[in-house]
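Have a look at this one.
Of the protein chains in this complex, all but one are displayed in their positions.
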């Protein structure tokens, strides 16, 4: 992709100073600019870089007054950061704008698909599948029987959606994510062996959900494992069967949620957190990274840490004393000695 | 799939009350019933739902006496829960009953396969591979050279089995599971660099093993990494090279076991547990979630928690005091002050 400074300026409704025909082929940080790159100056802390950057074009604020001569061309806008983010999005849209069905895909003839869909090579689509408009399915993804996927949703290469699962609109699923594998359900049988409990529910993912790479969302035993609208999951997360996660809750990488737990909306959960099964987490709860949650959290907005977790302020105070434990033990020994001495003083 | 109430009743050897020709197309929980769904009533706590459920058919106990008029048809059986689980299994078997070889698979001509196998599109099977009867290999799976897979084993979409590994009968491997990637073995060489130790052993998985999505089982350096009969592994678990896991041991999601460790039989290991390399865990040991195991556990049946872990009762008692540490420190300070005061009292 290559654009001229003029084209970019027009996209941003800005004011261009410098050569209109400069060719821009990439975006960069201001300190890593190179010929053909476009960058921005928003934070005054970085102003010195604009006099040394090798970038060809810099987005600056309307009010920016250079102290020295500038090498790169500039585009003046009201909010340089917002304008730059807007360009990132356009760049990304163009990059991911794929259409049509590539050769060597295996698609059931009963597929119902909206306009503008992309199905890459080696994609497998089972029977009775429905795709909305502009759905993009990258190579090597697997879509099982009876799956539906809403408008504008993207499945990157190697996503697996088991049969009967429902995925909403405007979702992004990254490579290696597995939707709808069997929940981990066994009942003890004779001789310490386990008998599998068939897992015949599904997974329901609502609109505007993003799921990172190699994350796993198990299907429900019966009923549904549910990710509500706007949920954001990072990489390598485990969501067990029959879990429900409320709207706009955000979870960082490598966290695990055990079966049938219900998490509220607008929660923020750090990385490597473990949450046991069959509990409830209230709305707006925040959980620090590496915490372990063993019981329900019923107060909305509570912030916890530790394994098992409790209030984050208490945890931090406790940990300060924890680090002094050898000293505390010494003080107790000294007290014991002093007391022994005191008692030996003849009264 | 659609069945009549009569067909289901005959499968269960039950007694039908209500219309024989009702059509059933799905299974549901009693509180989520809808037209065309079948559910069950086992727990008396849920009895009220049978008078309000929209399900078309309910499996109930022989001894059930309704207190009000019932809308749905019922089937009477001895044990409603067992009968329902039996239906789940039949449903699952029908759903996964695939046969034959789909187009666009890449299969070495020397494949030896039993009756009733399924090989999906885009499956790759290397040379000198043996499949038992009724093996199901879903699309996008990779089976390397010299692999053998026993009867009735299922590989879901995107499983990877590296060369020389052996998988038993009646196993289920979920999507994204990697069997036989190289163990993590390096020796220091000059300048802080590392030289790889070639990993030429394999992985042996015995019968009745289930492995969750995106779990990784590394091949041995020499010899074999072994999962014994009946082992059940959840999602996103890491099993390093030369590990051995005993019969019927169950491990929850995101746990990791480092190289050459040997775990006994009938153990239950929680999620996010870390177990160091080169140790032994006795039979029937239970390990609480998020624990860290740094030394061998030699007492069969021991239950541990913590990182590093010790007896679970002691851990829980210790954690109760841990949470009071700021208060304890205050009490020590007060004792010190009191002692100082006492010593200043003229005798």
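Each chain carries a letter (A and B) given by its place in the written order, and its residues are counted from 1.
Everything below uses one rule, namely that contacts are C-beta pairs under 8 Å (C-beta built on N, C-alpha and C of every residue); 3 or more make two chains touch, one makes a residue touch a chain.
Note that the coordinates shown come from a computational prediction; the quantities given were computed from them, not determined experimentally.
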Original post:
Which listed residue (A:120, A:183, A:201 or A:308) would be found touching the missing chain in the intact complex?
Top reply: A:120
**OP:** By the contact definition given up top, give the residues of chain A that touch the hidden chain.
**Re:** 27-29, 32, 85, 88-89, 91-92, 95, 102-104, 120-122, 138-140, 156-158, 172, 174-176, 208, 210, 212-214, 230, 232, 234-236, 247-248, 250, 252-254, 265-266, 271-272, 289-290, 319, 322-323, 325-326, 328-329, 332, 335-336, 339, 342-343, 347
Subject >> Touching residues (missing chain, whole complex) on chain B >> reply: 104, 106, 122, 124, 140, 142, 144-145, 158, 160, 162-163, 176, 178, 181-182, 184, 186, 191-194, 196-200, 214, 216, 218, 222-223, 236, 238, 240, 254, 256, 258, 272, 274, 276, 292, 307-308, 310, 314, 317-318, 320-322, 324-325, 328, 331-332, 335, 338-339, 342, 345, 347
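In the analysis below, only the chains that are shown with their structure count from here on.
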**OP:** Averaging only over C-alpha atoms, locate the centres of chain A and chain B and give their separation in whole Å.
**Re:** 25
